[in-house]
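Removed from the display is one protein chain of the complex; every other protein chain stays in position.
Read from first to last, the chains carry the letters A, B and C; within each, the first residue is number 1.
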Amino acid sequence: MATAAETKGWTRDQMAARAAKELRDGYYVNLGIGIPTLVANNIPGGMTVTLQSENGMLGIGPFPYEDQVDPDLINAGKQTISELPSSSYFDSAASFAMIRGGHIDLTVLGAMEVSEKGDIANWMIPGKMIKGMGGAMDLVAGVKKIIVVMEHNAKSGDPKFIPECTLPLTGKNVVDMIITDLAVFHRPDHDSPFKLIELAPGVTAEEVREKTTANYVE
Amino acid sequence: MATAAETKGWTRDQMAARAAKELRDGYYVNLGIGIPTLVANNIPGGMTVTLQSENGMLGIGPFPYEDQVDPDLINAGKQTISELPSSSYFDSAASFAMIRGGHIDLTVLGAMEVSEKGDIANWMIPGKMIKGMGGAMDLVAGVKKIIVVMEHNAKSGDPKFIPECTLPLTGKNVVDMIITDLAVFHRPDHDSPFKLIELAPGVTAEEVREKTTANYVE
Amino acid sequence: MQKIYSSAEEALQGLLFDGMTIAAGGFGLCGIPERLIDAIQASGVKDLTIASNNAGIDNEGLGKLLRTRQVKKMISSYVGENKEFERQFLAGELEVEFTPQGTLAERLRAGGAGIPGFYTKTGVGTQVAEGKEVKSFDGEDYILERGIRADLSVVKGWKADESGNLVFRKTARNFNQPAATSGKICVAEVEEIVPVGSLDPDGIHLPSIYVKRLILGAPYDKKIEFKTVRQREAA
Partner (left out) sequence: MQKIYSSAEEALQGLLFDGMTIAAGGFGLCGIPERLIDAIQASGVKDLTIASNNAGIDNEGLGKLLRTRQVKKMISSYVGENKEFERQFLAGELEVEFTPQGTLAERLRAGGAGIPGFYTKTGVGTQVAEGKEVKSFDGEDYILERGIRADLSVVKGWKADESGNLVFRKTARNFNQPAATSGKICVAEVEEIVPVGSLDPDGIHLPSIYVKRLILGAPYDKKIEFKTVRQREAA
């Protein structure tokens, strides 16, 4: 079995685990689909973290057992889920009042690009079929802290943390933290530049610099 | 016992009964305090009319029996009431979404003045203590049909249906029908003048003309 | 006042016209007004503008109306998982107004609440802001979004009483509540109609004032888009 020390960079699960370190007791959190969903499996023991689903639920439980599957109980990714004793349901307008109003403490989202100014693009590739932004624009505009979890580079090798987004934006100057398979970048507020605050195992600051076009503080 | 025919003009109860003739089966109605409240006692038999209370209730029941009085169950006049099997409760924002959104069919309100253009003044007398407009401005702005029930003349004898309101307005160009102790005025839309459509027993059109300064069609 | 109709077709009688705007509840295939969508399809009404978070999938939900080309325009936040939609959209046969999910929910609520416009941070600095008024409040920019007042709302509830009070079940509530208020008239289908007095007055999700016509839509064969389960550990 490979251990983290033998592997260079973080796996998807490890990126999710790193994001989970940003959770605090009592947080209300919205998790995007993909890697962000894995954050739910990494909530530190003894900590109460409540997951919101923007289709109208607070307190998402785990996937249901086969005999508990309920078509009326799905998450925002339209997957079947289960409820918890502390769950509550509400309508979509109430759900986004919560999101837009700044009541959610943290959201973890995937991204195609993040700019050095904190812009995020994750909903549309011109020329490809456009599926729509869903709730992503509302989340990045409304949630208190925005964490992006993404591969450091695209499959083509192109950097994804870049000076200026080339794709249509989901939100402008909204990202607080970026967690990639190589490193973690953070900024304390939306007027400050991002700072490299952590390296994945076996990754050097030079390597990160080489693989990034965005300006950031080391 | 005096009968209606022997009395000149309408009593408060008769004015309420006249207003009740505007009810239709299935209507959702908001009644103001004073004479309008009496409309509830005059709902024609066999007709389902649901009363809304702007503090957050649909389906107002009668006053409670002494042993049913519940401090958590009051109307917008802060009087204790009772509930019906069809009642529902909601918050104040939801209640006024209903009102502002045009979902209430009819409201019956008192007034200090109504102008010939359908302006209404019923919330404030400058120089006197000001209590506030409560929900009156929302009701006249949002409800589909606005009926004013008021004495034709003030105690001083001054007309209350006048060319132009002298008191601060509750709403501009909002009144559809005026029921006084002497007559009924109606207009089919907010661009038309009011028309005298009915006289109370023993009242003549001349008398109404003498006691009114507003212009109206006979 | 009888609100209960014997079929979806009957409940929609006199309400449909070409070029109308319809607000529909549901999220994905969860809580969609299936019976009413079928009846709208059968009516042949066309050039519809439909405000709905999603557009169904191929031949499920609103996908049925796309297939028959009855839809002119969708106001939606997410339209994936629908090949026919994709085909019509790419061919320029179908107009789409992409609206962020929360903005769409609020636009429906606002339209139903007599609010013709409201300001939101959502979409500032993005394509969504194009052509919209920007206003600064306390030093931050917001865009003006419009309320949606639909000609008709079609929604799916769990239980209704005979007076039209309605409750939803779990995440099937979603857009059904705001969509119901957005319409000049709202027609609801439910899984069960219970006598007046059976529902808790403190627990009504959609007060009777909004539900003008009602049908019993059961039995439902509820579809699941992505069934995800976990395994029970062996004892």
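Here is the rule we go by: contacts are C-beta pairs under 8 Å (C-beta built on N, C-alpha and C of every residue); 3 or more make two chains touch, one makes a residue touch a chain.
All figures in this text were calculated on a predicted structure; none of them were measured in a lab.
Touching the hidden chain in the complete assembly: which of B:D91, B:D158 or B:E210 does that?
In the complete complex, the chain left out is touched by residue B:D91.
From the listed residues A:R18, A:K78, A:R100 or A:H152, report the one that touches the chain absent from this view.
A:R100
Can you tell me which of B:S86, B:T107, B:T170 or B:T212 touches the chain that was removed from the display?
B:T170
Of the residues in chain B, which ones touch the absent chain?
53-57, 62-66, 69-75, 77-81, 83, 89-97, 99-100, 119, 124, 129-138, 141-142, 168-173
Quickly run down the residues of chain A that touch the omitted chain.
25-26, 28, 48, 50, 52, 58-59, 83, 85-90, 96-104, 141-142
I need the residue numbers on chain C that touch the omitted chain, in ascending order.
Listed in rising order, the touching residues are 106, 110, 113-121, 135, 137-138, 140, 142, 146, 167-170, 173, 200-203, 205.
The rule we apply is simple: only the chains that are shown with their structure count from here on.
Without chain C in the mix, what are the joined groups of chains?
Connectivity without chain C: A | B.
Would you kindly say which chain has the C-alpha centre located farthest from the C-alpha centre of chain C?
B
Approximately how many whole Å separate the CA-defined centres of chain A and chain C?
Going by mean C-alpha positions, chain A sits 28 Å from chain C.
What's the distance between the Cα centroids of chain A and chain B, rounded to whole Å?
Each chain's C-alpha centroid was found; their separation is 55 Å.
Among the residues of chain A, pick out those that touch two or more other chains and give their numbers.
Touching at least two other chains: none.
Hunt down the residues of chain C that sit against at least two other chains at once, touch-wise.
In chain C, 109 touch at least two other chains.
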